[in-house]
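Just passing along the structure, written as structure tokens.
Only a single protein chain was left out; the remaining protein chains are all shown in position.
The block that comes next holds subunit A.
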């Protein structure tokens, strides 16, 4: 098995040399359909093996997890979740949202989170893509949200800022979140995937770019990384659809979470990047079957997006927690009466902030 390791050794030795605690923690939510993680972990082994891995088991999953040997890992299940947060708030961590528990209990600076139906992808030259190394690179290089660079990431090898890019903006800001993409099964909603049943994403776009300030983007939770210390509390397990299911296109929790993160980043002057790395998302589920359920999530977006586009955070909100509390209050006030799912989301956000302060902060 060949894999690209170009950046990685360099980074690893840098970590050792400078004694920076920048080790990452891939956090893996598992799905009800998949208790056997053997293939997943083995495929990712070259990229994961030197990092601490947290596996959080969906509380609804009854079977024992099968995990291969040789990893530095911690596994959490329902009993652990109940013990740490209490059974009343453990409801936050069901289904895909179990991953947020991993974010909560991690004590590392960076987190990488990958859905368990994703495997390493190959680039157009045939080399394995080291998604971990790429996410690290995205997070440790500045973001440029205040002016769009037409050659995309100016810090990439062989690229730079173009003519006309103000020099005072070329230092960039800290990148707090890195959103990767997906080859094969892209992250479409159920109606789109059902209509284009055979469409698979084969286009490898060789770019990383900063999402401009004040622009919102649907952040998929399938392949992301973030600096826990910078924005941890902003990734909120809040929007739980009444009919939330076990396929990604039956959820919206990550989209909601991503909108919160982007609002907070824009307010605090942090950056969000999108683009590389790609992972290979395996075929799963039947979008037409999902269509037979309510298109609840799809319909909710019509109200959610205008809401987030109009949210304004007060200048006094200077920490991530304060920002999230402000957003939660705005949700309750402006969306709460529209649909009970929003009132629940607002409460969940406030519960999450409390949890973060009691459990999440390093002690």
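One rule holds in what follows: a residue touches a chain if its C-beta (ideal position, glycine included) is under 8 Å from a C-beta of that chain, and two chains touch if they have at least 3 such contacts; residues count from 1.
One rule holds for everything that comes next: contacts and distances are computed from a predicted model.
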Among "Large ribosomal subunit protein mL40", "Transport inhibitor response 1-like protein", "Bardet-Biedl syndrome 10" or "UDP-arabinopyranose mutase", UniProt-listed name of the chain not shown: "UDP-arabinopyranose mutase"
Which residue of A:39, A:291 or A:305 touches the chain not shown here: A:305
Hidden-chain contact residue, picked from the options A:81, A:186, A:260 or A:350: A:186
Residues belonging to subunit A that touch the chain removed from view: 124, 147-152, 156, 158-169, 179, 181, 186-189, 191-192, 195-196, 199, 201-207, 211-220, 248-249, 252, 255, 258, 274, 298, 301-302, 304-305, 309
